[in-house]
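Shown here: the complex without one of its protein chains, the others still in place.
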Amino acid sequence: SGSSDDDSSSKDPVKVGIIVSETGVFSTQAKDFQNGFNAAIEHLTDGTGEVDGHKIEVMVGDDTGDAAVGTAKAKEFLGQGATILAGTTDSAVAVAVAEQAVQNNAMFIGGTAGTTAFVGMDKKVFGTAGSSPAGQMIVPKILGDDLKGKTLVTVDQDYAFGQTMAKAYKAQLEPLGVKVVSYLLPVSTSDFTPTMLKVEKDAPDFITTTWAGKGYNQLLGSLDSQGLLDDATFFKPLLLKSDWAPVGEALGDSVDNSTFYLSYFAGATGNEADEALQAYSKANDHAIEYDDAVGWHAGAMVVRAIQEGGTDTEAMAEALQGHSFEGPAGEVIIRAEDNQVTVPQFTVRLVEKDGEWGVEILDEFTAKELEPPVVNALKQ
Amino acid sequence: MDTVLVLAFTGLGIGSLYFLLSSGLSLVFGLMNVLSLAHAAFLTVCAYASWLVVRETNGEDPTLGRLLLAIVLATLVGGLIALVTELVLLRPLYSRDHFDIVLVTLGLGFVLTALISGIWGHEERIIPLPDSLTSTTSIFGAPITNDRLMIIAVAVAVFLAIMLFLRHTRHGLIVRAGVENRDMVRALGIDVRHSFTLVFVLGGLLAGAGGALSGVYLRAISPATGEAFLIFAFIVLIIGGLGSVPGAFVAALGIGLIQQFANYYINGGAGDLLAVMLMALTVLVRPQGLFGREGRAV
Amino acid sequence: MTPREPSVLRTEGLTFRAGGAKIVEDVSLTVPPGEFLGIIGPNGAGKTTLLNLLTGTVRTTAGTVWLGDTDVTRMAPHRRARLGLARTFQTSYLLLGLTVLENVRLMAQTRGVRRMGLLRTLTSTDETLDAAHAALERVGLGGAATLQAGALSHGDRRKLELAIVVAAEAPFVLLDEPMAGVNSEDVHDLTELIRRLHVDTGATFLMVEHHLDVVLGLADRVAVMHKGELLAVDLPDRVTADERVQTAYVGELL
Amino acid sequence: MSRHTMVRVGGVAVLLVVLACVPFFSFTTGGFLPYEINSPGSLQVLALVLVTAALAVSFDIVFGYTGLNSFGHALFFTLGGYGFAMTLAHTELGFGAAIGIGLVASAVGGVLVNGVALRVAGLSFAMVTLAFAEVVAIGIGRNYWGTGGEEGLTVPYRSMPEQLVGVVNTRNIYWVALATLVLVVAVALWATSTRLGRIWQAIRENELRVNVMGVNTYLAKLVSASLSAFLAGICGIAYVIVLGGGVPHMAGLMMSLSLIVMVVIGGRGRIWGAALGAAVYVLLEQRLPELASSEGVKNLPEVVRIPLSEPQLLFGVVFIALIFFLPGGIAGLFSQRRTPVGS
């Protein structure tokens, strides 16, 4: 990365490589992430795109959901002198890109990827989504008090994310006296009837799932049609808005006594960032999703890193550790010990109004309340 | 007892779906000796077709009538794509190595699947079902969802129809002979082209029905819908015996049942691995499959 | 594995059944080294099947096959071939996508090569090449060496089958209707070729053929098969004189 | 040495030198590659191209040369790559041992899987190999056996030789990829030019004929398939080195099927054809998204935009066109050695 003194800007620019799945399975999330990111940069630099004289030069690459393409993109950007890489929803790509950043002394700020791999991975690696298991800290709060002797049934996909979730529920809830029964089923499961037969025998008080993508509709449908939700409380995280209606419909009448939680939706807090994000999105004709906030967090972290660290990645990373800031969903905390990023969450109900499904806030939980214990501290 | 019955019916349900998905493959393979790698893509396209029909005819309030209409139209779409494929892509290649046809279907599979994701994206699309299908019927006291019963009934009907077609028309004979020696069939005064087209279109219709019904079964579809079943269709074909429709029927139901019971009594997911193991065992012990004929003549 | 030179070829109670039908039934046959045995019999008598049983391309139901002192009944076809059993097929069975020369050369290189020899690279100056060319010359296909086998006419394919057997330099040669489809003038030439091969190599020959004059001209003895059974094995003129052979096989001569 | 051979050997030598020197050149390729040809981004893409070309060559041995329709080649690629990655990620055995384990895994897997699958022929063989490959793909997806699931399995960079870590060392990774290709091509060229290689070709034509010539055709096929599997294992290891970890798509159905596409595009049964087909394929796969997301394309009507943003669509169309109009693939343009003949 050569410097050019005679440039109009007095200081070196900072190159940020954004890697997202513009094509492939996660293409909607890619747009959201970018929108949130750009909104944050615009808002936090007052539209200049400069921080203390450092111009933020953003390069965007499509990883197509393929780790090989993502890695090549990462090398391309690093080779061009990028000091920060950010983005992507696909865990396989995100981990591979983060690895490249680490090897090359660059900073990495993750996107919506559900992986836990970033926590404690390296000083310069940060998540933004407050991903699992941090996201699950909200669960005991949903379940309420006096959990002794209660039973929770979890149904998840049998792959890394689902397996992590199943473990997390056990670790978190069994000390509170909850009996946790976990079912891990193949991602390709298309018929949940046999599992439901077993769940019925467990006589659960609570049922939850993080099932995403193919099959969740079926899962919810059979929970309802087998009558399991008559006696048990159902809760689950909410993701894309386009899922709200199908989730609501699949649950039938049971939707009214089910609880959902999510990290952001437009207008969740009405704070400055929230307003700014909404304004920016409106101007750009973009419909806000939960992961617009994730992009915002990444943008805010980039701005903060440059403010404090200039172009020095060590200093950038240090500036983020232990830092907290106000995002569209409320205060975000970056823990110094393991770079755990924790975000606020909301519990909500799904309600249908005039054929449109929306959410009604039940409760808000600050990041502080939701911080998970340190499991994988950074090696100093 | 209830559990066993429910498991048996869900097993038969998924087995019937496997049959619907593999019957077209089996028919086309058995008669034309073409392993259509585009079959999975046909399924997907037809699943989307049924979704479009449901959506366009106001999916807000799904009724059984609309759904049936969607299934019928999707089936026809399957036949239509197959027709075009046969006329444009396959017909010019019959005089060539059979494998070239397999390759063309592979390419076509790429194209169709990519087209679907290009147009409608990768997200899942929901197929809303009427209550009459999502509610259950009690069979010997076990609650069975009606959509399963419908799929089982369709599978049995399709099986019988295929057997009738093979027994009572000359087309099966002509195509089998045509695969061996197309010139000789022509030299007997028979225009083989019609029969080939007909059989391939039948395969397409079956893919259409299969695609639409897998939408019903899964309640949601995505560009990967067809591909996800391909592996099971293959397993069914190998175990049942390549090209034997009764073999595919028995193997499909068998695999469906075994899968459900294994998933319940061993653990979720054991069924998939067990199915592959059964296939390996079949290959070792009886390479021609349950109903396959031993080695073709040399 | 021992034979790779003429020794006694013997079967005892050789039987093959398929689909409930007796196709070859209890055939016991002894062919002394170097003999030329003609095999005749009506269509479907089991002659080709007998050859298939000898080469192992069909699995024996009962009985035994010996090459010299070696019981080869359960041996795979390729192992029997390595013992020196070479054959032609009734309908040509060739590597149609390869050249005529490569068809023969493959046989030449397979013969006698030790396992490791398989890893030697082929060069254009290879002894197998000369052997292959020589074999092609012998059957009169010298000019067709570079053609693709698939482009040969029917009769020429029969000659290529013979060339492969020539290149095998095998002590046991099984010929299945070598003259079928060969034009009548070439029949004389090929008959002479086979006679010379037999004399030159001293190999044991078994030949199934419907051209009676060819069989009678070449064979030391003639075996007659009928409905899977061995009716008789005898000198050529005695066989043709046999009443049963006359009615079941020869019929009225044209 | 004949003149013809000398020209060929000379040509290959020049090509090798040029390829080896790529990291020292610095020019742009008009959008084919990102930035200068020796920038890390370009070298990375080129390394992927080279490794995939090697993989396609290994596949061509079994598919093009021996005529066995293997639909599960990705399995052996995965065994090598994951064997290597898992050893590094879960043990302290070190880099050398990891390579050894990767090689053994693909070799043993090759013999066992093909040993079973070769009991059936033709399209059944295709389906059986595919099913076996799917089991492994499923297992990896579900994070069985410590495979890391759909996140892949990152190789801890501290366990890799220093020379292979970091963007500055991308050129070394490029050379590893080039060496892999050279090795695989050399083995493939040698193997197919032996008598055994000729036997493979003959088996493709008519197995029974070869069998009665005295060849144990089952064994010959098994050797072909296993050698091919072993070479795929080598490519798997190189791929993991290039990517810095195992990724689940290595095992996927798409990988096996796209190998078929690559080899057919390049020309079945021609070593350099397979390599070329793979190169074209990977280059397009890597670079088309760039084109699709460029401003110029974004504003185009859908009929143009969709195909460009879905590379599979283009491959499919090109592939079909090739089968129709150029059955010998790209290599078929330059030689008529394998014109199919109806019988």
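Per-chain numbering from 1; labels A, B, C and D assigned in written order.
Going forward, a contact is a pair of C-beta atoms (placed from the backbone, for glycine too) under 8 Å apart; a residue touches a chain by one contact, two chains touch by 3 or more.
Following the convention adopted for this analysis, contacts and distances are computed from a predicted model.
Asks: UniProt protein name for the omitted subunit, picking from "NADH-quinone oxidoreductase subunit N", "Amino acid/amide ABC transporter ATP-binding protein 2, HAAT family", "Xylose transport system permease protein XylH" or "Dihydroorotate dehydrogenase B (NAD(+)), electron transfer subunit"?
Replies: Hidden chain identified via UniProt as "Amino acid/amide ABC transporter ATP-binding protein 2, HAAT family".
Asks: Which residue from C:V8, C:L129, C:A232 or C:A248 sits in contact with the chain not drawn here?
Replies: The single option touching the absent chain is C:A248.
Asks: Of the residues B:A177, B:I231 or B:L278, which one touches the chain left out of the display?
Replies: B:A177
Asks: Of C:E12, C:D26 or C:D186, which sits in contact with the chain we cannot see?
Replies: C:D186
Asks: Write the list of chain C residues that the hidden chain touches.
Replies: 18-19, 40-49, 90-91, 140-144, 147, 151-156, 159, 177, 180-186, 210, 212, 248-254
Asks: Extract the touching residues of chain B with respect to the undisplayed chain.
Replies: Those residues of chain B that touch the unshown chain are 170, 173-174, 176-177, 180-181, 183-192, 296-298.
Assume only the chains that are shown with their structure count from here on.
Asks: Which chain has the mean of its C-alpha atoms lying nearest to the mean of all protein C-alpha atoms shown?
Replies: Taking the mean of C-alpha atoms per chain, the most central one is D.
Asks: Among the chains here, which has the CA centroid at the largest distance from chain B's centroid?
Replies: Looking at centroid distances, C is the chain farthest away.
Asks: Just curious, how far off is chain D from chain C if you go by their C-alpha centres, in Å?
Replies: Centre separation, chain C to chain D: 44 Å.
Asks: Let me have the rounded angstrom distance from the C-alpha centre of chain B over to the C-alpha centre of chain C, please.
Replies: 48
Asks: Where in chain D do residues touch at least two different other chains?
Replies: 138, 142, 208, 309-310, 340, 342, in rising order.
Asks: Give me the residues of chain C that touch two or more other chains.
Replies: Answer for chain C, listing residues that touch two or more other chains: there are none.
Asks: Which chains touch which?
Replies: Pairs of chains that touch one another: A-B, A-D, B-D, C-D.
Asks: Which stretch or stretches of chain D touch chain B in the complex?
Replies: Chain D reaches chain B through residues 69, 116-117, 119-120, 123-124, 126-128, 130-132, 134-135, 138, 142, 208, 253, 257, 260-261, 264, 302, 306-307, 309-313, 315-317, 319-320, 323-324, 327, 340, 342.
Asks: Under the stated contact criterion, what part of chain B meets chain A in this complex?
Replies: 3, 6-7, 10, 13-14, 60, 121-124, 126, 128, 134-136, 143, 145, 217-220, 222, 224, 228, 260, 263-264, 268-269, 272
Asks: Give the list of chain B residues in touch with chain D in this complex.
Replies: By the definition above, chain B touches chain D via 29, 35, 37, 89, 92-93, 95-97, 99-100, 102-104, 106-111, 113-115, 117-119, 227, 230-231, 234-235, 237-238, 242, 269, 272-273, 276, 279-280, 283-284, 287, 298.
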